[in-house]
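Please read the structure below before turning to the comments.
As you look at this complex, bear in mind that one protein chain is not there, while each of the others sits in place.
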Amino acid sequence: MRVNDRHVSFYYENDHDMGEVSINKPTTALLVVDMQHAFVTRPKDRQPAEAERWEQFYQAIDNIVVPNNQRLLKAFRERGMEVIFASIRTQKKNGADRSLDQKATGYNELLLPPGDPWGDIVPELAPQDDEIVICKTTDSVLTGSPLRLWLNNMGIDTVVVTGVLLDQCVSGTVRSLADESFKVWLIEDATRASTQQIHDNELEILNNIYCHVINTDELIAALG
Amino acid sequence: MRVNDRHVSFYYENDHDMGEVSINKPTTALLVVDMQHAFVTRPKDRQPAEAERWEQFYQAIDNIVVPNNQRLLKAFRERGMEVIFASIRTQKKNGADRSLDQKATGYNELLLPPGDPWGDIVPELAPQDDEIVICKTTDSVLTGSPLRLWLNNMGIDTVVVTGVLLDQCVSGTVRSLADESFKVWLIEDATRASTQQIHDNELEILNNIYCHVINTDELIAALG
Amino acid sequence: MRVNDRHVSFYYENDHDMGEVSINKPTTALLVVDMQHAFVTRPKDRQPAEAERWEQFYQAIDNIVVPNNQRLLKAFRERGMEVIFASIRTQKKNGADRSLDQKATGYNELLLPPGDPWGDIVPELAPQDDEIVICKTTDSVLTGSPLRLWLNNMGIDTVVVTGVLLDQCVSGTVRSLADESFKVWLIEDATRASTQQIHDNELEILNNIYCHVINTDELIAALG
Partner (left out) sequence: MRVNDRHVSFYYENDHDMGEVSINKPTTALLVVDMQHAFVTRPKDRQPAEAERWEQFYQAIDNIVVPNNQRLLKAFRERGMEVIFASIRTQKKNGADRSLDQKATGYNELLLPPGDPWGDIVPELAPQDDEIVICKTTDSVLTGSPLRLWLNNMGIDTVVVTGVLLDQCVSGTVRSLADESFKVWLIEDATRASTQQIHDNELEILNNIYCHVINTDELIAALG
């Protein structure tokens, strides 16, 4: 199967053929980023106007992103392939270990201390057995994290990335992985930004330079 | 001076006040990213249609980005502040040291070996004296680079970022810096993506979470 | 109190005065390395000759190293100072995430998978509350680990190092910390190599270049 020609940016307008979708199972891992209640579950205490503004996001999560991550987890687990999770979670109750982009005022000013259930990965996508869970205090899953070394040690050279938020932790992670010479497949219907517009913008920016953007069907077909 | 309310994304629509533009000169560095001929000078051998497509980019470089970087360099140098450059440049003639995102087919398939004048920083912005130049084989200036440690050692905690391409190396660098707990100011008229649309999209994505986006006038005013 | 002049190597024979023992409590952490059953508890299945060879090590652990680590933990905890633990522990049951020096044949060919009680930190020194525990698959606590970034984020610039084995994980950690610009105090009677001779050799090698070697009494006196 040829890589699709969706989400092609200005840079690649004249260069649509991006090669073959091909997965070597023993060296490929699935990385599910930050599918925690704090990011994908409707908060109970939100003001109605704010809740309304975000409703389109949660519907996409419920109807598209969670089901597709379930399908991907099933496909990887059935084939004995590596599955890895990331979640934002401090070590210290006061969050002193967070990096500045998570301490600062604004959307990302967040504190998910040890034991806070709001920081748990949603039960539909819960890690199993000895699947690795990276607890991070950064946006990119690679910054200040053992993941790069563990992937190298496990012989993983290709990472299939899903999760939220596409323009934030997912984008940072995709860029870090590519810079560390991993081949990256970003699954467009298993990730999400806050709005459709930001989602489309970020996919176009990342595609063909840091990853290839494909969808869940295409990835699963490539697993054979 | 308050931080402006331009480039505010969905995440921050209800939270416009992002604090004060304030710079502590001894702990702030200017980082000029990839202002090399390969990225900002019109190639001689380009097909006319392709040259036409890119002309708007080079005009923005010539008329806006280079002059504003010159003003920023002058302002930092006059105040004895730290100035740092990054450039894409391999160590090996065959480019074997490049990360995958620079080896792979596509826009970023580039090889700038030692001594290639096409990899030189443009003369208007040439490094002086003992200003640090990071030669990188990645997109983020921090991945696999000594910069983070050197900034820590020099007591730098704030970085003013300029250069190209906004959605690629600049975005990756801004994200890495924020994840490493540096405060980042991104100068909107001293950086550039390939098109105005991608430029605006990326500024909106990065602003207020990984950096504050201000312009050259605002930054220079804050230097006092 | 002046730094003592014990363990002075050839390099410093003519330069004995190494300054003051002085600790700034809010920016200093205690790091207890690998005080796990696997390294400090007598294995039940060891051959008599081998057990006899190692007996001097376990006696030093029981009589000197564990009690002094208890004193240090108490002193740090009473003052509200940061306490951090490292332990060797894989994420994967098969140990695929281990680095080569832990996978290879020899002394360090070790596998401490999730849940293995042999990998637990000994109960006398058990971590409490939200004290950080780094699970590592390397010897240096900093290689491929979040510790450096977390220390930076927490404002820690000085690390008091204890634990085992002095010439292996402790030495690698001390060297990495110094290279990352942390001030290091190595506590000679709260760490241990397999034999007195290797212990003395390694202390002499590390002292005054990567750390200052002092003892538990001296460190606690400096805490005031």
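Residue numbering begins at 1 within each chain, and the chains themselves are lettered A, B and C in the order written.
The definition used in the following text is that a residue touches a chain if its C-beta (ideal position, glycine included) is under 8 Å from a C-beta of that chain, and two chains touch if they have at least 3 such contacts.
Everything numeric here is computed off the predicted structure, so don't read it as measured data.
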Given the contact definition stated above, which residue among B:9, B:68, B:87 or B:145 touches the chain not shown here? B:145
Of the residues in chain C, which ones touch the absent chain? 9-15, 18-19, 50, 53, 99-101, 105-108, 138-140, 143-144, 167-168, 171-172, 175-176, 178-183, 194-195, 198, 201-202, 204-205, 208-210
Counting contacts across the full complex, list the positions on chain B that touch the omitted chain. 91-93, 96-100, 103, 113-114, 129-130, 132, 136-138, 143-146, 148-150, 153-155
By the contact definition given up top, give the residues of chain A that touch the hidden chain. 149, 152-153, 180-181
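Methods note: only the chains that are shown with their structure count from here on.
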Would you identify the chain whose Cα-based centre sits farthest away from the centre of chain B? C
Give the rotation angle, in degrees and rounded to the nearest 5, that superposes the C-alpha atoms of chain B onto those of its identical copy chain C. 180
In whole angstrom, the CA-centroid distance of chain A from chain B equals 26
In whole angstrom, what separates the CA-based centres of chain B and chain C? 41
Rounded to a whole Å, what is the gap between the Cα centroids of chain A and chain C? 36
Residues of chain B whose C-beta touches two or more other chains: 180-181
